[in-house]
Every structure is written in structure tokens, then in C-alpha cells.
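In this view, the complex is presented without one of its protein chains, the others remaining in place.
Chain lettering (A, B and C) follows the sequence in which the chains are written, and residue indices restart at 1 in each chain.
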Amino acid sequence: MELKLISTTDIAAFFDGLLKAGKVVVAPVLKQSGKVFFKPVQSFAEVATEYIQTTFSAKEVVFPKVEELFTYKHNEEGGLDFNDYLDRIPETVIWGLRPCDAAGFDYLNVFFLQEHPDAYFKARYDKTTLVTMSCSTCDESCFCTSVDSHPGDTKGSDVLLTAMDGKYYVEVMTEKGSSLINNNLELFTSTETLSKERFLAKPATRFSMEEIKDRIQNAYDSVEWKQASMGCYSCGACAFACPTCTCFDIQDEGTQDHGKRVRCWDACALSQFTKHASGHNPRKTQTERRRQRLMHKFKYSVENLGIVSCVGCGRCIRVCPSHLNIFENILSVTK
Amino acid sequence: MAETFEPKIVAFVCNWCTYAGADLAGTSRTKYATNVRIIRFPCTGRIDFMLLIKAFQNGADGIIVSGCHPNDCHYTSGNFHARRRWMVFKSLLDFMGFPTDRITFSWVSAAEGKKWADLVNETTESVRALGPFTDYKNLDFTQFNQIDHEGIAEQSR
Amino acid sequence: MKELQNKAAELLENGTINLLIGFCEDGSKRAVPCFIETAAEANTLVFNQDCKNNLSVYLHKKEVKDAVKIGLVANVATLRSVLQLLSENQLWSLTLTYLTVNGAGELVVLSSAEELEGYVQANFPTCRPEDQEMLDKLNAMSREERWAFWKDQLSECVKCYACRAVCPMCYCTVCTTECNQPQWIKTSAETSGNFEYHTMRAMHLAGRCINCGECGRICPAGIPVHLLTAQMNQEIEQEFGGKTGWSLKGGYALNSFKPGDKENFIK
Partner (left out) sequence: MDTNQYIPYQVRIADIIDEAPLVRTYKLEFTDPSANFTFKAGQFAEYGVFGEGESTFCIASSPTREGYIECTFRSSGRVTKALANCEINDIIGLRGPFGRPFPIEEWYGKDIVFITGGIGLPPLRCVIWNVLDQRSTFGKVSIYYGARTVADLVYKEELDEWKRRDDVNLFLTVDPGGETKDWKDNVGFVPTIIEQNLPSSKNAIAIVAGPPILIKMSMPILAKCGFANDKIFTTLENRMKCGVGKCGHCTVGKTYVCKDGPVFTYEEVLLMPQEY
């Protein structure tokens, strides 16, 4: 790990350096609706500065909402030609994501590359560098400290920037991060370890994983699930906003002759998610579906991969039309 | 591409009046533009608005929707219902900024072979003047799929 | 507030209702929908400016329907949607009691469909000024500008279907989006598919939407989808007359016709 400093006035030059190097820079952009989204940007001026959290997570960069797997086309020999674009993915920098989002990448990386590595994720992930920004503010939906993270966590990041009076404290975590810094080395000065604590937000700790870990084992049979899911409208907003939700659907678009096969986000809360062609639906009530989502985050992913797949970003709480609250639900079912 | 642009027109017509009208145009040897592809429906009341959107999505440049004159509907009121629906649909598309001048609504009876031929000719000419319909195709540029989409599109033609 | 809590407790106590759908505050002091089955829980009820959710959508939920005798804490928009649902022959299997607070801050209890109709007509909501402003702005634009506006907006849609899920008028058991033979609506959230979806949604709600504005309010991507149906409503009101959610016999504008309807757009 390298430690550097860069002054606030030089940060735009660093940013421009990335653009000049021909990288696609994806950064938070404030839209008319007052919401902040990750968008490819052309200049530092477009980047939003005042935001607690983006509406959707940065997973979109490595796991787009619609991803073309390949195009197919009938050839003259009667077979089909496939064409994927794995070799055409540009070098991308995600700028200004939050530590919780970066921690989400840590999970995505383990999930997609285990057992049967996902070629599309890998191709994108390998070309993506995360320049994370520590949080100086938070709101009541944030609960990263409850899931063993914190607003200055370096987990998953390649570079972590922490704003400190007039300068940024730069923690360079990986090779990928180093190469970004090395291209603009003149902007940085070396430094000793500094304490970030003073400059970080203090989100409320809602629970500790220590106490949840054992109690979640029997949570499946909790009677509280019904109350926890009654308000659920069964839309997919929580899953689509989540930085670690990875479920997808594969669909063909086109004719038998030519077209494309795409994968697109899917959500376990939608009633059609598990429905068989026969009409049988293994999880037919919202209670079961909500339970699956929460149990996956806090129990199943721990058992399968050893990671809690909730990073405490609070997006699902912010986007939920009926304000279902994931940490309150978890507390109630593990009572 | 030196070829001149030939618009693709899809016509959604009712079985009882307009289709018969088009038949009449044929049997009377009335010549009209060959750009039109006719799709026959039992009644204009049966034409779902999604069909129009699908037609545009699949490459139509213009659309004709046609059926019996008011009071002439084989099923008494199908065209009255359709009329309300088309009015609403047209204004919705307009509100969304969709070029509604690519959709032509008309009443053509079984006796109006000539009207049908004129309708097709006029529509073809007006759509030809508007040029190929590309607005819809240009919608799909997924922001994070920053790759050579045009190239892929070409290959898959 | 106390009055509401007492009344709710009383209704639950004497068996007029088995279940009350209302609002309570969560740990972060936000008004969230709650489902109350016993009088003892009634003291958690709140009703204030933040109580925006249209709770009538829950009346389609099986777990709720099973309770049969249901109380609904509702604002006028919600009452109006219940009225429209009744006029579409929904919800008649339920015995509904409505609790609302009128303009003067008094608790009003409505226990029959006729009372509901009377109250809604006397307190009929108008289009929200901010929506009217947006509609006027959009209508003043050129077609190309509107297309660009919606293209930009709809490109953000992720097809979470929250707009469908919160809409009390979207009560179909199988939605067009779920039909895949043929695939009417693309599953993927590409902009063209989003365009199809929102056109479809607006058309299916044209003349039925009760303008509660929930779909636009809760859209995670901040797309003002409620403007589409609001615009449709205004057009229909203007052309065909009649208001949605106005009376028990209101019907549905696109389900009827008049021989003299406008046809100047037809050649």
C-alpha cells in the first residue's frame, strides 16, 4: 500500500489526466430529477460533489443492466456465427464511488469468479479501476458500520481518497491503483499514515454482525417475516439499486435468423422470478421472496462464500416505495 | 448507398371494409404504391396499440390504420371504440415526442377502392418525404456498453 | 391523531374491521405503511403530511383480502382510487371502512360506498400545481424536444416495475410485461423496451388513472412517469368529459363511445 497526498486544487488535473489517458471515466452526475447517477463524463465539471449516495450502485459498470452476451447470425453453411465483444471493452475508471460500493465489488468479484468464472464480468472487472471517495456525510439509511465496514474502508477499492482540509489523503491499495497514480505522479506527494477518523461520517450502528451471526441461523422460521414483508409491493427496486444483487435473466432479442442474446437484471422480489412454465411457483408469496432476499444477504452468502453480501449502503431503504427497512427487518427476525 | 429510400408501410386494416376496399382496388386494376404490407384484422377494435409500436420497432417507416366508416362496423361499435382509443393513443405518442405524422388513420369502405389506392399513395409519399424512421433505433445505446454497436449491428444484418 | 387512534381501536375492538391499513413511524421517524390487527397496536398510528402512500393498492394483496373487513386510513387521492376501483367492479367482496382527516383537521369515518362517493365529490382533488407546470412546459416544447426529454428520462428506467406495483389501478393478475408469447414488452431495460413499457402502461391507465402521482413519486430513477397518465387524463376529460374516480358508476372512458366523438385526425 502506498500513501500519498494531493491538494484539492490538483484533483481536477488528476481527473483530466485519466480522461487524457483515454480512459472512460464513470462518475456521479446530478440529474434534473435531483438524483445522482453514475454516468460516463467528459470533464471534471460534470461530476457531482454534494451527494451522500448515488441512486443506483456502481455495479452497473461491471454488470450492466442490459448486457449483450453475443450477437448471432445465420451463415451460408446453415450454421450460426456468434460475435461477442469481450475484447472491445474500454479501460474504465469509476470515480467517486463510496466505500460501501467498493466493498460490493469485493463481493461481486468473489461471486462471479468462483467455480464457473463469468467471462463478461471478468473482462469488465479487469479493465476497471475504482477510485473511491470516503464519506464525510451520511444519513439515517446508512448502516455500513453494522456490517463490519466503515465510511473510510478500503475494502475493494484500488484508490481511496479521503478529503482532509484542503487536501486529499490518498491510499493506493492495488497495482491498478498505482498505475493511475504513476501516470500523474507529479501531482502527488508522499506521506506517513494519517488518521482519517476526524474527517469521516459517523453512521449509526444498528446491529453488529457478531450478534446476528448466530441468531440468523434460526431466522428462517421466524413469524416476523410476514410483518416484515406485508408492506412489500413486490417490485424490484431494492435488488436493482443494490450493489451486490447479482441475479439476472437471459433473453433473446431478434429473429431466428439474426439477433442478440442479452442478460438483464432480474429481482427475486418479482413474482415471476421462480415461476415454472407449468405454472408452479416455488416461492409464491411475498413473504417467501423477501425472506429469500434477506437470508441470502446475511446467511446464505456467508455459508457459500464466507462473505456477508450486504454492505450497508442503505440504497434499498431509500428506494423502497413502502420504506421497508432492511436493518429493522433483520433485527426483528433475529429477535 | 445510392439506392433511393423506399419506405416500408404497414397497414392494419379491418376485414370487412378496408380489406375488401383494397381487394376492390386490386380487381379494378387500380395501381398503387407497392410499399404497403397489409395485415388483416377482424375489426379495427381488435387492433392493439402495441402492434403499432412493434411494427415501428421491427423497422416500419409508416403505418396505416383503417377500417369501416362510423356506423358501418360489422360488429356495430368496434370502430367507435377504436376511434376513441386511437385519439388517445395518438396524443400519448405526441406527448412522448413520437412522430405521429408517420401514422395515418382512415376510414375506407368496401366500395372505396380508389380511396384506398390514394391513401396508400399519399401515405407513401408523405413518409418518403419524412425519410427513414430512425428515432426508435437510436434509442438503444446502453451507456455502459461503450462498444462498437454500429459495427455489430451491421454484421448482424 | 389521538382521535384517529381511538377510533381505529374502537373499530378493531367491536369487530367492525379485522385489519386496519394505516401509517406508523419507523425507527427513522418516517411514515411507513402498517397493518394493524389488534386494538392495542392502534396507538402507533400516525397521519400527517408525510403519509403519501396510496394504501388502496394493498387491497389487492391476498393476505389483506383474507381479512375481508378492512379499515383504510386514507387521503383523498386514496379514497378516489377506491371509488374508481369500485366503479370497475373491484373490491366489492370486501367490507371497507375509511378513516380520513378533512381539510379542517377533523377525523371523518366513512362506512359505505355511497358515503365515500359523497366525500370524494365534495373534496375532489385538482391536478397538483407542480405537475400542471411540468405538463404545460412539456406541451409547449417542440416534438423533438419532448422526444429528447423522454429519451433522457426513460434511459434511466431499470424496469423495477415499482410504478406498476404501487398503482392501485394495476390489478391485473398477469401483466402484459409478463406475457412472453409473444414477448410484447422487452424484458431488458433498454431504452426502446422502456419506451414500450411506459407507453403500454400509460395506455392501459388512460382514463382510469386517478392522479395520485405515486408512480412518479416513488420511481427510484426519478422519472416523472405520472405525467404520462396525468396528460392522458386531461385529454380524455377534455374530449370525452367525465372524471376518473368521481362516482360509483363512472365507468371507463375507453370502454364507451359517443357517435359524435372527435375524428378530425382521421382521413
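The working rule: a residue touches a chain if its C-beta (ideal position, glycine included) is under 8 Å from a C-beta of that chain, and two chains touch if they have at least 3 such contacts.
Computed from a predicted model, the values in this text were never measured in an experiment.
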(message) In the complete complex, the chain left out here touches which of the visible ones?
(response) A, C
(message) Which candidate, A:F15, A:F38, A:F56 or A:Y72, sits in contact with the chain we can't see?
(response) A:Y72
(message) Touching the hidden chain in the complete assembly: which of A:T246, A:S271, A:Q286 or A:N329 does that?
(response) A:T246
(message) One chain is left out of this view; which of A:K4, A:K35, A:R206 or A:K299 touches it in the full complex?
(response) A:K299
(message) Contact with the hidden chain only, please: which chain C residues?
(response) 180-181, 183
(request) May I ask you to list the residues on chain A that touch the chain which is not drawn? (result) 69-70, 72, 78-80, 82, 84, 86, 111-112, 115-120, 220, 246-252, 254-257, 259, 261, 263, 266, 268, 273-278, 280, 282-283, 288, 292, 295-296, 299-301, 303-304
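The definition used in the following text is that only the chains that are shown with their structure count from here on.
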(message) Can you list every residue of chain B that touches 2 or more other chains, as numbers and ranges?
(response) 142-143
(request) Enumerate the residues of chain C that touch no fewer than two other chains. (result) 190
(message) For the complex, give me every residue of chain B touching chain C.
(response) 49-50, 53-54, 57, 70-71, 77, 80-81, 83-99, 104-107, 119, 135-137, 139-143
(message) Touching residues of chain C toward chain B in the complex: what are they?
(response) 138-139, 141, 143-151, 155, 176, 184, 190-192, 195-196, 198-200, 202-203, 206-207, 228, 231-232, 235-236, 239-240, 253-255, 257-259, 261-263, 265-267
(request) Under the touch definition given earlier, write down the residues of chain A that touch chain C in their complex. (result) 31, 33-35, 37, 55-56, 65-66, 140-141, 226-227, 230-231, 233-237, 239-241, 249, 251, 253, 262, 264-265, 267, 270, 272, 285-286, 319, 321-325, 328
